[in-house]
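Of the protein chains in this complex, one is absent; all others appear in place.
Here the chain labels run A and B in written order, and each chain numbers its own residues starting at 1.
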């Protein structure tokens, strides 16, 4: 599916010492990094468009300003009045792409959060208890990682039926092992660190060590992973609705579905594939750029 | 070394076990239950009963599980509800296609990715470096199916340079002993068929190869940068060794280790990507077949294919681990 799978494997070793005093330094670097700034701007643009969609879009997503103008072989492309052209039902493509940002943002954020919560829970369990709990959790994670991400999402979506909710749950579950591994690695690395040993020798209870020290110190790589996961979640959501596993209501503008639905018109109306496709790229690119640079800023290993 | 391999093999057992449990539960959790899932919704009570008898679905769950596992071990996944043929036969038909596509995609990704990553690192900060860095960011952000669309629109629909779909020209009368069409052409001395198959592979392979390409460029660049700054390379440079010798002897050999790992880890990604790529290019492989299985709710096919793909993925990872252990003894200790 994307980066997340590979990274999960190497994450724990590679993103380790990224805490405390490094953070201020990282922030300073980030503010000067053009890639990160562009990434941030793309994200801001995407989020603003999503939030303000009803104000920005010239038409409602299901309005048909081109009613009566369309035939299967004549779908007008971009014009002064309709910047992105009309779609096969006579709707304004720009308005649909703008409203599609809402779906995309919603699915991305919700599935990332669900996946993160699930993954962090498993990771904390494994990292904090170690031993049998750790092995059991990690074997579960191994099993989940052994199924290619998209296939796993498809299997889950088949179980839950085609809807936006099942898309979110499917993507969340795919991301659970990624976060679980990441956090466990963090915790293992820090368990042997001086301040944890010190706290332990002072008789601080395990729970407060985990929640008071280890978790806060692991937060940076989790934020990095969350940013990158947002990118993949947007792409994965588009892929699932591209495969027909998204919402049952075709009137809801989803980028992936818009792409799939226009497959028939690729030759006669390529604009119908181009704009939703570019929208996915812009949204995913923003999170990828910021996430990558964030990671580099936090983790010295990635610098250069 | 042997001990290392055995330990890794033993690790497979819990994974495969977990996988079988997961699929077993999955099939039973599907709406309508496993018999309905295998038969489709139009199943009559009579044939549901027959299928339950046939698959022992009325027996206790542990007996069912045992039957499920022993059937799976014998690669018996039942019949596809869609094509009415044994799932195993469909695998033999579709897997070679996807393997051929995946290999082509990897060849493309490695062939371009390693040199690009290498030169980007050597010319650190140059336009080439910037290009490859931004390209690899973009490569991750562009969905495979969108890229496939663009390639198809530009190079097939507009320019007509490549065929739009499928694995070979229908007029091509070729034998397929292995199912890997390019190889088949060579084996049977039909080079025309090989060429035809190759031409059909280009666009899907480029689309599918885009993600591993982005990752390979990045990892190669990063690890070459690491190595270049190692003392022994500096020493070599100071000694006045030719650049090419340095490249061959020191930099590449050491930089390629992480790249090998990453390539191994692409297997799962490639399968995910193949579902999308094959759908766009009507490439008759595992991905396309799984897509059809989704739309026809062919759960017998999904179950069998997921199990086999996951098993293959796990084995590939194991091979990567082992070969990594062979190359770098330090890994074995951990």
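We take it that a residue touches a chain if its C-beta (ideal position, glycine included) is under 8 Å from a C-beta of that chain, and two chains touch if they have at least 3 such contacts.
Throughout what follows, contacts and distances are computed from a predicted model.
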Which name from "Probable glycine dehydrogenase (decarboxylating) subunit 1", "ABC transporter substrate-binding protein", "3-isopropylmalate dehydratase large subunit" or "HEAT repeat-containing protein" does UniProt give the chain that's left off?
"ABC transporter substrate-binding protein"
May I ask you to list the residues on chain B that touch the chain which is not drawn?
38-44, 47, 50-51, 79, 81, 83-85, 93-94, 156-157, 160, 163-167, 169-171, 173, 176, 281-282, 284, 288, 292, 295-297
Mind listing the chain A residues that contact the chain we can't see here?
62, 64, 67-68, 70-74, 88-90, 162, 244, 248-251, 261, 263-269
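Please note the rule applied: only the chains that are shown with their structure count from here on.
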What whole-Å value do you get for the distance between chain A and chain B if each is reduced to the mean of its CA atoms?
22
Give the list of chain A residues in touch with chain B in this complex.
1-3, 5-6, 9-10, 35, 139-140, 142-143, 145-151, 154-155, 158-159, 161, 231, 235, 238-239, 242-245, 256, 259, 263, 266-267, 270, 273, 277, 280-281, 284-285, 288-289, 292, 302, 304
Spell out the residues on chain B that touch chain A in their complex, using ranges where they run on.
11, 14-15, 18-19, 22, 26, 29-31, 124, 133-134, 137-138, 140-146, 149-150, 152-153, 157, 211, 215, 222, 225, 261-262, 265-266, 268-269, 271-273, 275-276, 279-280, 290-291, 294-295, 297, 299, 302, 306, 309-311, 313-314
